[in-house]
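Subset of chains shown; positions unchanged.
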Amino acid sequence: TPETAERTAVPGVATGLAVTGAGGEVLFIEATAMEGEPGLTLTGQLGDVMKESAQIALSYLRSHGAELGIDAASLAKRRIHVHFPAGAVPKDGPSAGITMVTALASLASGRPVRPEVGMTGEVTLAGRVLPIGGVKQKLLAAHRAGLTEVIIPARNEPDLDDVPEAVREALTIHTLGDVADVLELALRPAQERAPALAAA
Amino acid sequence: TPETAERTAVPGVATGLAVTGAGGEVLFIEATAMEGEPGLTLTGQLGDVMKESAQIALSYLRSHGAELGIDAASLAKRRIHVHFPAGAVPKDGPSAGITMVTALASLASGRPVRPEVGMTGEVTLAGRVLPIGGVKQKLLAAHRAGLTEVIIPARNEPDLDDVPEAVREALTIHTLGDVADVLELALRPAQERAPALAAA
Amino acid sequence: TPETAERTAVPGVATGLAVTGAGGEVLFIEATAMEGEPGLTLTGQLGDVMKESAQIALSYLRSHGAELGIDAASLAKRRIHVHFPAGAVPKDGPSAGITMVTALASLASGRPVRPEVGMTGEVTLAGRVLPIGGVKQKLLAAHRAGLTEVIIPARNEPDLDDVPEAVREALTIHTLGDVADVLELALRPAQERAPALAAA
């Protein structure tokens, strides 16, 4: 969609799928890096579980950067700021884990996220993708927003039964168990990459 | 107006539009920079959302300074203090986001803010201008205070229907979606600039 | 008065005017500087607004020292301690702002505060003097305590109507809008100065 394309045009922005009181929703997670004291600044009225999730995403990339072909030093030596718009809406839960890993990997590699892809899934420190809730609402929201590909946790495959067939047909649905596979799928190929974030 | 002209005569002060219990209001956001441990000091009894908003404004400028022609290092290497008078009145919400970006960009560039301009809008880390509430009251207040130009988020354009025609005529109203456009419009041209804040 | 003269004999002490449950009151704000980690130590059971007020006072002087002829480095490189006696009485509000600026400027310049002057007024980061409450009680207290000159915010001038004529006559009342004018009036001339606080 135009909005998704515009929002994800720069490295560091990934498209997540969330559930709110008003049903499923597409949200854009923004990450940036600055010179300064290394560490993580988190904004967007995040709850404790979501803050921990961001730490897990960053630690995963910092300790697995080499095998993923990502320059982890560019994340380790800078101040990283991750923001979840809109700023006044409280948010919580672990299900944005893989979206945060993707936003941060995009930032570190300079490879933008593919604009047609939305995703949801908890991530562990070792890179496992754990199941989350709200699959049906999230896929309906992805479809409504014009996304054409979604990534969900492997262990959520049974939940696809509840998704209307028209939506399942319209979307390419990836069920993944390893966050390394999420990155391979969601980031644009390296040859399309924007100038990578230089290490400090 | 005389007050606005006087308040915004020095770089680092921008004119915001807010809504309080008593209707719309014009407020002056003041920013200054000092030698010392880099970071952000915030005063004016700000709530959590507004504090996060200030961090977003600063991170946006620090990571986009180059493309905006702003010396971001002057913000990164100093202690930045942002104050919202009056000091005893609690304030919150994300809608001062673009005003804080403007005040900080003015401080870093040495270009004062144009005194006839007031503004309101949430900002994201990637520089998007998100919609806010209270457009009608804010424009009435801007008009009452003698401002002649206002900046509101592009996605608030529909709210202009509720603004009395006399006010809409009297004001030049800019509906913007990218904070870079806000800065271009609100800061005085570089040739009029005061001595820029030297980098530490 | 003897007490005021004794208390303000050394640089770093300024005479403020406050309102408590028991009416107006004269209080002495004490500031001192020490070698050590730069920053601000505040004592006297201060509330949040008053603590922010002290930060504003210090930031104002640090960023405007040059134009005021004050050695701001002596404030920036030391640990500054500001105390509001008596220590067990909770205090809050922004109205001691200009008194704190005066005490700190006295400390940094080595110029004692004129003992016959009491003052009240909120200060902003850019040095504006904003209006406060309790003008009548404060001036009565100043008069009772033997002070002969008081400084109040320009925008509080209308409140002078409520002050008994005998008190207005007895006092020289200055209504000021810029804290630079407060300092010019309240500090003893430089030639009378005590040895200035040497920069670290």
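Letters are used for the chains, namely A, B and C, taken in the order the chains are written, and counting of residues starts over at 1 for each.
The criterion applied here is as follows: a contact is a pair of C-beta atoms (placed from the backbone, for glycine too) under 8 Å apart; a residue touches a chain by one contact, two chains touch by 3 or more.
None of these values were measured; they are calculated from a predicted model.
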>> Starting from the 3 chains in place, I would like the total count of identical chains in the complete complex.
In response: 6
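The rule is simple: only the chains that are shown with their structure count from here on.
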> What topology does the chain touch graph have (line, ring, star, complete, other)?
Replying inline: line
> Where the CA atoms of chain B average out and where those of chain C average out, how many Å apart are those spots?
Replying inline: 30
> For chain A and chain C, what's the span in angstrom between their mean Cα positions?
Replying inline: 53
> Touching two or more other chains, which residues of chain B qualify?
Replying inline: none
>> For the complex, give me every residue of chain B touching chain A.
In response: 38, 48-49, 52-53, 55-56, 59-60, 62-63, 76, 93-94, 97, 122, 124-126, 128, 130
> Across the complex, what residues on chain B touch chain C?
Replying inline: 7, 10, 12-13, 28, 30-37, 41, 43-45, 81-83, 85-88
